[in-house]
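What you see is part of a larger complex, with each chain still in position.
For clarity, chains are labelled A and B in written order, and residue numbers in each chain start from 1.
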Amino acid sequence: MVKTLKEISELIDGELLGDGEIEIIGVSGIKEAREHELTFVANSKYLREIERTQASAIIVGQDIPYDGKPLIRVDNPYFAFVKVLELFAWRKRKTTYGIHETAIIGDNVQIGEMVSIQAYTYIGDNVQIGDGTIISPFVYIGDDTKIGNETLIYPNVTIREDVEIGNRVILHCGVVIGSDGFGFASVSDRHHKIPQIGTVIIEDDVEIGANTTVDRATMTNGATIIKRGTKLDNLIQIAHNVVIGEDCCIAAQTGIAGSAELKDRVTMAGHSGAVGHITIGADSTVFAKSAATKDLPAGSYVSGFPAENHAQQLRIQASLRRMPEMLQAFTRLQERVTQLEAQLNTTDDKSDDS
Amino acid sequence: MVKTLKEISELIDGELLGDGEIEIIGVSGIKEAREHELTFVANSKYLREIERTQASAIIVGQDIPYDGKPLIRVDNPYFAFVKVLELFAWRKRKTTYGIHETAIIGDNVQIGEMVSIQAYTYIGDNVQIGDGTIISPFVYIGDDTKIGNETLIYPNVTIREDVEIGNRVILHCGVVIGSDGFGFASVSDRHHKIPQIGTVIIEDDVEIGANTTVDRATMTNGATIIKRGTKLDNLIQIAHNVVIGEDCCIAAQTGIAGSAELKDRVTMAGHSGAVGHITIGADSTVFAKSAATKDLPAGSYVSGFPAENHAQQLRIQASLRRMPEMLQAFTRLQERVTQLEAQLNTTDDKSDDS
């Protein structure tokens, strides 16, 4: 794809400074960019990078002066840049619509318009698939599952029976939705499986990373729910009956245990976790490798395991680093006190003697 | 499925209190239950929930009084409830028996009776598949692998060559059995692959969660073994030559390193681990995010990394929270001692002077 700088400037409602006829064929970071590519700088800290970059033009904010190098000036350079990235990303998606002859489609399946059901897909009975949805090779969709519009399902994804997936959802390769929750009734040391017959609801605009697993709820009316706009990274475990609020952001390899609830806009960093049956308040952040073990109020900012207020954790971390020397100092102080006691008793004795 | 309360009561050997002709169409938790659903309460703590529930009937223990609401009284309400869940779960499994025309079956494959080998499955040479076993779409089974009776293999599972899977095993979506162990001979900084030519043995009644990986053993007679009745959650790593005992329960994202051994009935919580070549004694528990780093006697109850006795860890955690204030108090105490020393020297001087 080739676009002129003028065309791009119009797309992002920017102020064009310099030659609008320059042809742009790609977008890159400021260090990696080559000729005929567009880049961006978030703020004036990167002025030196602007001089050095080989990019043919730069998207900048209001604080960057025009110095001969072609610029597009906007209010939010980062957000504008994402729009341009989207423009060039279309090149990548060359979807063939229709149902491939090798796709296996069950009975009573409802399929919308402009759908791409690709080679070697398996779709069970009574499945509904909305308009513009793409199902890639080696995807399995179980009976009675509903999938919304413009949803993108990458290869080797498994969606079990009786699950609901919304609109504009993205499921990356290897994702599993609706696997059995981990529930057993243990009697005399034997674990008896509790059938997991609840469902999973993935709302609109959710994105789920590669090889992440989302278990189904245990009982008839139960559902594991991931709400609108939430983004999950790779290799995450979402256990049965978990509820994740809107616009949450959960980094790779995090685990959320059964029946835990995350309210809206919670951030969980990599390798973090939450134990079962707790609630994490809205706008909270759980740090990397930490795990929440109790209910947290809205706006919490916690780290460690068990996770505590992060500022307090930093103080503890700092204390911890001083521990070895402190223990030595403590031993010395004990000796000094012992000596003082000895001395004072002598003094006392003297006093008594006197 | 519709069952009368009387039919269900007989199934679970319960004492029916109230109208046995009530029709039950599903099972739910006490809060989610609607009319024509059955629920349960584990103990009398939930008396208030019994008043509020919309369930048409409740399975209860001996300690709950009959108050007009239909009850089925049993000794273990939870276990009885699981039986009813199983009854209603059958509705979900609508399996078609036989071999789908798209299944690829190798030479010399032995297939039992009432088997379901579904669309787009690949079964290598000399494979044995027992009676009543279900192989879902996109499942790969390598040459010379044996699978027992009534085993359920979900979509996108890969079972490599020369592996043994027992009876009534459940492998959830995306599971990998028999991948190469992580073994290299490092010579002059280069890592040379050690071929992994051992096997994996999964015994009867084992359940393995979505996207969990179980590596094969290194050598000819070696085996990575998961013994009868053990349950593994999602995204777990079981390395080569690991032996996991009977009736263990391992939560999501746990990792067991090479040649470690877990004896019977070990519990590992989420994100926990064991380093290689250690033995964890029977009936031990390793807490979440903890890792065992040395042999543990039977009945151990450990947390932290390196994992130590949990009670001791709790004391350390409590101490830790007091560290920042304690360090301040320590500095003050040092000052006080210094002052005492100064004062005492003055006193001494005075004494000497006197």
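Here, contacts are C-beta pairs under 8 Å (C-beta built on N, C-alpha and C of every residue); 3 or more make two chains touch, one makes a residue touch a chain.
Note that the structure is predicted; figures quoted are calculated from it, not measured.
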{"item": "Homomeric assembly size (copies in this file), of which only 2 appear in place", "value": "3"}
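Operating definition for what follows: only the chains that are shown with their structure count from here on.
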{"item": "Rotation in the CA alignment of subunit A with subunit B, degrees, nearest 5", "value": "120"}
{"item": "Whole-Å gap separating subunit A and subunit B, where each centre is the average of the chain's CA atoms", "value": "25"}
{"item": "Of subunit A, residues touching subunit B in the complex", "value": "104, 120, 122, 138, 140, 143, 156, 158, 160-162, 174, 176, 179-180, 182, 184-187, 189-195, 197, 211, 213, 215, 218-222, 235, 237, 239, 253, 255, 257, 271, 273, 275, 289, 291, 305-306, 308, 312, 315-316, 318-320, 322-323, 326, 329-330, 333, 336-337, 340, 343-344, 347, 350-351, 354"}
{"item": "In the complex, subunit B residues that touch subunit A", "value": "26-29, 32-34, 37, 76, 78-79, 82, 85-86, 88-89, 92, 94, 102, 119-120, 136-138, 154-156, 170, 172-174, 207, 209-211, 229, 231, 233-235, 247, 249, 251-253, 265, 270-271, 288-289, 317, 320-321, 323-324, 326-327, 330, 333-334, 337, 340-341, 344, 347-348, 351, 354"}
